[in-house]
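Note sheet for the following structure.
One chain of protein is taken out of this complex; the other chains stay put.
To keep things simple, chains are lettered A, B and C as they appear, and every chain counts its residues starting from 1.
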Amino acid sequence: MTATRQAETATPADEPRRRARTPRLGTTGIIYLALVGIVVLGALLVGLTGESLLTGNNVIDMLTRTSVLGFIAIGQTFVVLCRSLDLSVGYVAALSSLVGATTMDGDPDRLVPGIVAALLVAGGVGLVNGLVVTKLRVNPFIATLGMSLIIAGYLDTRYQGPAGAVPDSFEAFGYTRIGVVPLSTAVLAVVAVAAAVFLRRTRTGYAMYAVGGNDEVARLSGIRTDRTLIVAHVLSAAAAGVAGLLLAARFSTGVAAQIYSAGYELESIAAVVLGGTLLMGGRGGVAGTIAGVLILAVLDTVFRILEIDPFFRDVLRGVVIIVAVAVYARRQIDRRGNLARFGPGLRGPGAAEQSAAGPREVRS
Amino acid sequence: MSATTSPARPSARASSAGSSLLRLFGGGSATVFALLIVVLLAITVLNPSFAEPPSLMAFLRSAAPLVILAVGQYFVIVSGEFDLSVGSLVGAQVVIAAKLIDGEESRTYGVIALMFAFGLLVGLVNGLITTILRVPSFITTLGTLLILAGAVRLWTGGAPTGALSDSFRQWGRQGIDLPVLRQLPYALIVMVVLGIGAVLLMRAPFGRILMASGDNAEAAGFSGVRVWRTRTVAFVLSSTLATVAAILIGGFAGVTAQVGQGLEFTAITAVVLGGVVLGGGRGWVVAAMAGALTYQAIERLFTQLALPSTARPALQGLIIIAAVAYAARSGVRRPARPPLDVPTGDDPSGPAASPADPDDGRDGRAPGPGTSP
Amino acid sequence: MPEVNRTPLVAMTGVSKSFLGTEVLHSVDLDIHPGEVHALVGENGAGKSTLMKILAGVHPADSGTITLAGETVHLTTPLQAQAAGISTVFQEFNLLPERTVAENVFLGREPRRRGLVDAARMDRDTEALLADLGVGDISARTPVRALSVAQQQVVEIVKAMSHEARLISMDEPTAALAEHEVALLYRLVRTLQERGIAVLYVSHRLKEVFDLCDRITILKDGSLVDTVASADITPDDLVRRMVGRELGGYFPAKDPAVLPGPVRLAVRGGGNAQVDGIDLEVRAGEIVGLAGLQGSGRTELAQAVFGIAPFTRGEVLVDGAPVRPRSPRQAVRAGIALVTEDRKAQGLVLNQSVLANARLVLDAVLRRGGQERARSIPGILSSLELTARSGSREVRYLSGGNQQKVVLAKWLVTEPAVMVLDEPTRGIDVGAKRAVYDMMRDLSARGVAILMISSELPELIGMADRIVVLHDGVVSGTAPGGTDEETVMALATRTAPAGRAA
Partner (left out) sequence: ACSTDQPEGGGTSAGEEAVGGESPAEGEFFVRADYERQLAQRDIEPTGDAAEPWLQAIEPEMVDTSQYAMEGPATVCFSNASVSNPWRVTGFITMQQQVEVFQESGEIGEFRVSDAADDDNKQISDIQAFVRSGDCDAIIISPSTTATLTPAVEAACESGAPVIVFDRGVNTDCPVTFIHPIGGYAYGADGAEFLVENLEPGDTVLALRILPGVDVLENRWAAAQEIFADSELEVLGDEFTGGDAAQIKDLVTQYLQRGDVDGIWMDAGDGAVAAVEAFEDAGADYPVMVGEDELSFLRKWQETDMTAIAPVYSNFQWRTPIHAAVRILNGEEVPAEWVLPQEPITEDDLDEFLEANEGLPSLHYAKFGGEDLPGFPDAWVDRD
């Protein structure tokens, strides 16, 4: 039965290079490089129109555009790291905006209850997602898709339209700035740091990497894999809840369709993967995700300044996402291949075929 | 109910029939057929006229496109991948058809040929980016979803222009007039033909290497399967069938700006309802089709019950989750963990463990989609 | 045996376990004393790993009791077992390749300061543990992915030790190690012993058993045969009691009538990134063995011949015709077959039926005439004692041995000219092994050229007409059939094994 060990190690790339850099940093590095690249490119294009990209106003614009997706994507990072995913984030955000706004109902004194209620409801949804996925063994794709339908049905039946109102004090969350930094972005930064610390410095965080990497190994090491996954889903939903509250602040009221049809679920997954987190789980992190979100925000701003047709925007977004991920994938592949004993690690044509086949990539 | 009780089957052909039978009565698939029957009965009870041939024909006509999409999605899923682009593709194809035909009968078949060419191209792109460039298909097809949706609107300046010809529309709209049925819809004929085709294909060598590629890409590769090629073919099949669906949908109802929206999720849901395992290597094409029919039937039932239309999605979501959860229970064992499936760790005695296979599922090296970086 | 009269650290009494109806352990008794190294031996499938997993809290026992230092314990989760001071090096690989050594060692028990994981301390402690065990060449911050097989094994042991364990079970810890690496393990075990930590040691390598262990418990088919002090038994007796038959009659004799025919497989100066200057000839009716330490490149050589990681230099001829397969397809077309060393990962599509597996190569490559060939499948299956009855069963339900037979069937239907078998008997039990040997004899009698890779020297010596030995990717010599293990080992380790791990 040592076969398993064999195959496990059948792919260690050459150690010298390996030892040199810790891959996780490496990947994140690349992504921030990509970000810089896009900023530079954008600046050039904008420059051609005589404007400049990096004015205070445009920076504010970019940062503003990061916030909502930022929160959702951070949450999505947890589930994707655990080799799950959450398609219900947009719907949870809508739910939270309505719960928050209707609870506050314009009354400054009910600000806190409103926030708490919204986050509790959101977290509750996440809990259900997690339980359905772990205990009922429903594939997360279907579990969270089903949850989306349930929430949509509830919201559209319960509220015919926008409902509730937030007090000015809370509206500020969506509109105040500290210099060029919108308050919401500052909060996002704090949450991002907290999330990073959670992943890198708490046992549950470590457990998430383990569960995503190989839940069997995690289990044999005494990790409660179900619990970990449930926590990830709760965090994902809670983060979506925060996004919902931010939207309520921006809108000064709660809405359903306007939020859940904005396509946050797929956009957040795109951002997470753009951020270098493996869709297969086990590797990645919040730092990358933030970069992914920033990339999309920069694109948005550049598109706005260049007045790019909204339809062409979709085309470009699609292309950027595919190309970026293809580039990461390329690096993964280069990492593969055994330690060359003789001459350079020549890869025969057969190699392509072999590596087009299977599990080996999963771990690379 | 598990494969262990399978009767003896001397020849390959017979046995695949046997295992199909098993799949029907065991594990995931059982649920969908049961559910389908229940829902259809419920509708008939509420509205006996539903059982009358003309109504049934109408039901099947409008269900046909989803069934066909489900078949396409099945090929991709069973090979271990996803195709999120089909919804956009259907929309794009209808708009393309309207713009190019522009009401001219004479152009009809030329344009249809062109649509198939385009479908093929999209499938190739999805497949090659996924297999050669190793972009997870979830991302690849999400990208093509955006690109198609944007590009086609860009091309038509936002809203569809032109018009479809009658000879184009007949495929989704007309049928063969018959005494009892009043009319046998072409859509139904197309659906049945493609369905049979799919079943045969899955029994042919290609079907088996497709399954193998989704089950364990490495082992398949070591047996001489060109996994990248097989999966690419699956994507091509998917977008080709999406093209057929587009012809039927456009034919049935004509052009609007919204055609195809959200169909990708509906199709995937239908396939999973059919007990097909996301992640590949497991599932029966007939069950996938049944999944699509069930999905449609459930929507029928809701209109039948005159439920407030805002509330329907909620029930739909509940039913889907319940059905899939039930299938997961009755399922013989936990499937080798698919790309987006979940660790369901804590029960060694659970399905993970199978006789003479102590380490199955123990080593986390269960075949995932070979193409995830 | 000083320990014997002390109260045992762990005592298992009347432990039984069944999996889905079949009982694989029949009321087994086992007691281990502090500081004792206790061997657990038996054929494949005897139940060694299962017993170990019961101790590890992975599988709950169906019946029987376990006492730890006197009082009864219920080990239902790995966590409980670890808390009780029992930690395990599982037979299967159990590390996270993407995580660092430290992260793996402390997985699930990361040291914390004020609620947060103290990564620095974790690294320090890991380095300490490594140093403490005299392991110099592993850094706590290296991702496990980048370690060699041996180094990964060391990490597993360090991980097990880091639990303040009183008992450490090791399931075939040396199976993946080269000779020189085994020495390190010996040191580790001794260190543990000195600290009064008990070791339950499972190995197929009897030499280790006698070198390391105080007492030996023998399992056969899930039942306890006996527990003896290693001083009181000779290797031959031990084998006899494990196997229940003489090793002599173990390998089917070659039919003297079968004479080597023309050369069917020839490799001339074959080389790629992993192997070099390979010259090799296999004649019809000949079984050539391929020996070498783990990591010596046997699998790479096999994979090169089969076009998975093709030769980039030299040539490969089948029946005199130059082929140099660039892909498995081409290899299959050229009449080459490869039984891979990793059955589950590379040999089988586990969720498909036996028949689907058996005809996979036909479906993939040999579609023309596939139908005719397919007709031979039931015959082939039954010739391997796989009843055609099981044809529609999904392969994952078969025993390891039967799974291996399916792999063989898959290749037999292709009627290959050359058959390469990489560890064909790895992890399968006596009966299945026998079937594999018979099949090989039968094939070579029918003129197929066979190249057999195996880590079990007796097997190679018993089956092969010639044994080609690899060392670090080059052929270091050839030994005649029926040679002795020393000769082969000498060739395999001829030059001091270079630090591939480094």
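Note that a residue touches a chain if its C-beta (ideal position, glycine included) is under 8 Å from a C-beta of that chain, and two chains touch if they have at least 3 such contacts.
These figures come from a predicted structure and were not determined experimentally.
Partners of the chain left out, restricted to shown chains and counted across the full complex, are A, B.
Interface note: of A:G37, A:P113 or A:G161, the residue touching the hidden chain in the full complex is A:G161. Among A:L45, A:A257 or A:L316, only A:A257 touches the chain that is left out of the view. The chain that is not drawn here is touched, among residues A:R110, A:R200, A:R227 or A:R304, by A:R304. For chain B, the list of residues touching the undisplayed chain reads 47, 49-50, 54-55, 58, 62, 65, 156-163, 173, 249, 252-259, 261, 300, 303-304, 306, 309-310. Counting over the whole complex, chain A has residues 57-58, 60-61, 64-65, 68, 105-106, 156, 159-168, 171-172, 174-179, 247, 250-253, 255-259, 261-262, 300, 304, 307, 309-310, 313 touching the chain that is not drawn.
Throughout what follows, only the chains that are shown with their structure count from here on.
Comparing the CA-atom centres of all chains against that of chain B, the greatest distance is found for C. For the pairs B-C and A-B, the larger set of C-beta contacts lies at A-B.
Centroids of chain B and chain C (each the mean of its C-alpha atoms) stand 42 Å apart. Between the Cα centres of chain A and chain B there is a gap of 28 Å.
Among the residues of chain A, those touching two or more other chains are numbered 1, 4, 7-8, 213-214, 217-219, 353-354, 359, 363. In chain B, the positions touching at least two other chains are 216, 218-222, 225-226, 346, 359, 362-363, 365. Within the complex, the chain A residues that touch chain B are 1, 4, 7-8, 82-85, 132-134, 136-143, 145-154, 156-157, 211, 213-219, 224-226, 229, 266, 269-270, 273, 278-280, 309, 311-315, 317-319, 321-322, 325-326, 328-330, 332-333, 352-354, 356-364.
By the touch criterion given at the top, residues 3-4, 6, 8-12, 15-16, 18-19, 22, 205-206, 208-209, 211-212, 215-216, 218-226, 281-282, 333, 335-336, 346, 348-349, 353-360, 362-363, 365 of chain B touch chain C in their complex. On the side of chain C, the complex with chain B involves touching residues 19-22, 45, 49-50, 53, 58-60, 77, 91-93, 306, 308, 327-329, 331-332, 338, 340, 344-353, 355-356, 359-365, 367, 370, 374, 377-378, 388-389, 391-394, 396-403, 410.
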